[in-house]
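What you see is the complex with one protein chain gone and the rest in place.
Showing subunit A:
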Amino acid sequence: MHDVSGEPQAVPAAHDEGQHHPIGLYLKVWGWLFVLSAMSYAVDYFQVQGITRWTLIIVFMLLKAGLIVSIFMHMAWERLSLIYAILVPPLVLLVLVRIMIVESNYTFWTRAIFFGGGG
């Protein structure tokens, strides 16, 4: 058992040493998330189309995701071993995306050519 009061650092020091951050940091990130969400909503509201739309959506999405993971989820202050163990595996999903793009093109053209454009 650990101490009941005082010395918050007495518990395994390594894991929470980096988690004492000023409130201002969180409020700033919170504000940025609001701004970025408003901007992605604006993309739709002002009917931006085509490649500009997709680029903007992806950029705002990645910025928001980055802020949430690094600051709110404290990933920026974790050990590298944990960061890599969590952030690297999802990258293989890009392979699945690539495979399924090829597959959906095939399905689309099969439907268009042989099923007379049926759903």
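Definition applied: contacts are C-beta pairs under 8 Å (C-beta built on N, C-alpha and C of every residue); 3 or more make two chains touch, one makes a residue touch a chain; residues count from 1.
Methods note: contacts and distances are computed from a predicted model.
Of the names listed as "Ring-1,2-phenylacetyl-CoA epoxidase subunit PaaD", "ATP-binding cassette domain-containing protein", "Carbohydrate ABC transporter permease" or "Cytochrome bo(3) ubiquinol oxidase subunit 3", the one that matches the UniProt record for the absent chain is "Cytochrome bo(3) ubiquinol oxidase subunit 3". In the full complex, the hidden chain is touched by subunit A at residues 1-5, 8, 10-12, 14-16, 19-21, 23, 26-27, 29-30, 33-34, 37, 40-41, 43-45, 53-54, 57-58, 60-61, 64-65, 68-69, 71-74, 78-82, 84-86, 89-90, 93, 96-97, 100-101, 103-105, 107-108, 111-112, 115, 117-119.
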